[in-house]
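Excluded from the complex is one protein chain; the other protein chains are retained at their positions.
Let's look at subunit A:
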């Protein structure tokens, strides 16, 4: 073993230790007791619960016309009805599928573009200004143009969703790479890492948190864009359920769809959070 090899081992061990520490800290918290976690969950529930209480009181005392803010119990009954008939599963499945397709496309392209922009100064100089300008145009602004190009079918929805996911993923990926401390790269240089090794051993692990913020943000964006396109031109999906509810003055249906959209969005983000943690732990365990 040469000296350099020893150094590399030491460096990798140090990186591993860093991630293991954060992993252990997380593990320790989990182990500290179910009671503490229950407390966290309870704390997280205080705000929604009080919001719900305000809603129930407002509708009980007719503070807001029932046509505009229906009784929560009616919303629950609507939920049950749509759940029992399978309508809810049908519309939610279609919406989820659209999001996953669009998100896979957008996040995939965003990662590639972000890596290119993060690694190459030339790509960054050519692409970034235009990219940032285009990023300012909201999804709704793109719809008329895309509609003329591809019609109002699935392609429209997938493209709008992909665009929504693409932007934060690209920006965060390039930033994540650019923000890797200079000293990390220098260590790589000392260890005579090649391009590929620099990317996989230094840049990738060090930028994971930022990149993942972009991915999670991209998923949220994709989900928001979905509702926007479904509101406009669709004959199925959760956004369509909202249109239906509004047109037939069934605000209970609108609110139900809103809650379902919110809960699914939350679950998606939460599971990405799990993936992120798993990914970081794997980086630690793998070295």
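Everything below uses one rule, namely that a contact is a pair of C-beta atoms (placed from the backbone, for glycine too) under 8 Å apart; a residue touches a chain by one contact, two chains touch by 3 or more; residues count from 1.
By our rule, contacts and distances are computed from a predicted model.
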Note = Answer for the undisplayed chain, UniProt naming, from "Cytochrome c-type biogenesis protein CcmE", "PTS system IIB component (Fru family)", "ABC transporter" or "DNA 3'-5' helicase", is "ABC transporter"
Note = Touch with the missing chain holds, among A:58, A:233 or A:279, for A:233
Query = List the subunit A residues touching the unshown chain?
reply = 65-68, 147-148, 151-152, 233-235, 240, 243-244, 246-250
